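Take a look at the structure below.
In this view, the complex is presented without one of its protein chains, the others remaining in place.
Up next, subunit A:
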Amino acid sequence: MGARWWICGVSSGRNLRSLAARLHPAVVLGLGKLLSTASSTPQVCVVGSGPAGFYTAQHLLKHHKQVQVDIYEKLPVPFGLVRFGVAPDHPEVKNVINSFTQTAHSDRCAFYGNITVGKDVTVEELQQAYHAVVLSYGAEDNRMLGISGEHLPGVYSARAFVGWYNGLPENQNLEPDLSSETAVILGQGNVALDVARILLTPPDLLRKTDITAHSLEAIAHSKVKRVWLVGRRGPLQVAFTIKELREMINLPGTKPLLRPGDFEGLRDVIKDVPRPRKRLTELMIKSALEKPYEREAARWVSATREWGLKFLRSPTEILPGVNGKQAVGIRLAVNRLEGSGESAVAVPTGEFENVECGLILSSIGYKSLPIAPSLPFDAKQGIIPNSMGRVHNVPGLYCSGWVKRGPTGVIITTMNDSFDTAQSVLDDLSSGVLDTSICKPGFPSLKEMLQHRGVHSVSFSDWEKINAAETAKGSEVGKPREKILDLQLMLQLARQ
């Protein structure tokens, strides 16, 4: 392809120009020389529009007065896991969208949706067009159980289930089988609790959320009455946080099934553990061992649904029904713990337990994937090797969010680590490690090529048309929004 010339802005250009207007022509000539050596507008590209991408952009724009930040997104809609991960009954967490929207409205920020980096455009091409490229594409896969029967109908990844009730286009046709009374969730993190809560929440409460209509219908007809959350280690190693546990304990129409034996003697053990673990464990102990308050006791008596924590169990096999075509149970190996605290290891005792269940959801963690074979990737940890967000051995390439540190943490974790990465970019801009005397043209240089490849990007104002359609549809039925699941319909709305 022939070389093209791009007109580049000069950081200090505007001030110099206005100064030049008031100066003697000879001085202006001198300024012109200065202009030619001044640095160009730093062009930064962020891959992924979830919290990591937006917080990275936010920090860059706030602390650098010239930088242009372009956010690329695979889907036509922004916000990643804020839209597709955060549970529909947690609308307050989604308030971060307001600040992300403000960022996107900045004159120096652009959103390019419907572009898959690694397929529609390569990272190398982005690096040619931008001074810095920040990979914030998250963790798009999930860890597998690696046991027989994992692919039987009735077994789903929690990730796909979450995508299904949150309107992720690729999961819209999941149609999970909710016809059995018992569900087993493998994992004891916040995603596991989210899934349990969505399965057990009275449908009338979900009706007021932005849960997708078809999932709500399926959940309203669900036969699931009992949910077990299974962990390979003990109560001191659960990964969920206390807010989510408290919600579960207070969930209308349900009662907790906590085996007193699992919690006896723990009070002494937690005396010296850090406060979050201590309070979390105390809440479990209180619910398992203490007599409930009157109101709580009354709720438990009238409860029609229940949930419980099963500790020291590792799945070994999904048990198929007589036709071999459907999961009807799960075989769990009984473990004991070696060591203590966060580093305790589960060791099989040789005993087993079978649990009858027709719905099995594996929630043992998300997993990042490499975006290009040529880029460094630590497959074991599922992250891009980096120091403070600087990708090892690839100058100008950075990462933030889950792909940088692994799929853990709440929103503040991602916020802080994205600010750190953005700061690394800013430091490299000011130190000259990122050479802005070389003009990089940014998106304009890629536009034609993308069109040639049949890729049509969706801008932030295009997204706002989709957003308006979704909120209008939701308000008809008293929901904050009804998410559009069909990519073609999204694109059609964007083009209107």
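What we mean here is this: a contact is a pair of C-beta atoms (placed from the backbone, for glycine too) under 8 Å apart; a residue touches a chain by one contact, two chains touch by 3 or more; residues count from 1.
In this text, contacts and distances are computed from a predicted model.
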item: Chain not displayed: protein name in its UniProt record ("Adrenal ferredoxin", "General transcription factor IIH subunit", "Chromosome transmission fidelity protein 18-like" or "NEDD8-activating enzyme E1 catalytic subunit"); value: "Adrenal ferredoxin"
item: Of A:43, A:171, A:335 or A:457, the residue in touch with the unshown chain; value: A:43
item: Which of A:92, A:204, A:268 or A:476 contacts the chain that the document leaves out; value: A:92
item: Which of A:118, A:167, A:315 or A:441 contacts the chain that the document leaves out; value: A:441
item: Full-complex contact with the absent chain, from A:79, A:137, A:263 or A:419; value: A:419
item: Touching residues on subunit A - with respect to the absent chain; value: 1, 3-11, 13-14, 17, 32, 35-36, 40-41, 43, 55, 57-59, 61-62, 65-68, 90, 92-93, 95-96, 98-99, 101-103, 105-109, 125, 128-129, 187, 189-192, 239-243, 246, 274-277, 279-280, 363, 365-366, 388, 407-413, 415-417, 419-420, 437-442, 444-446, 449
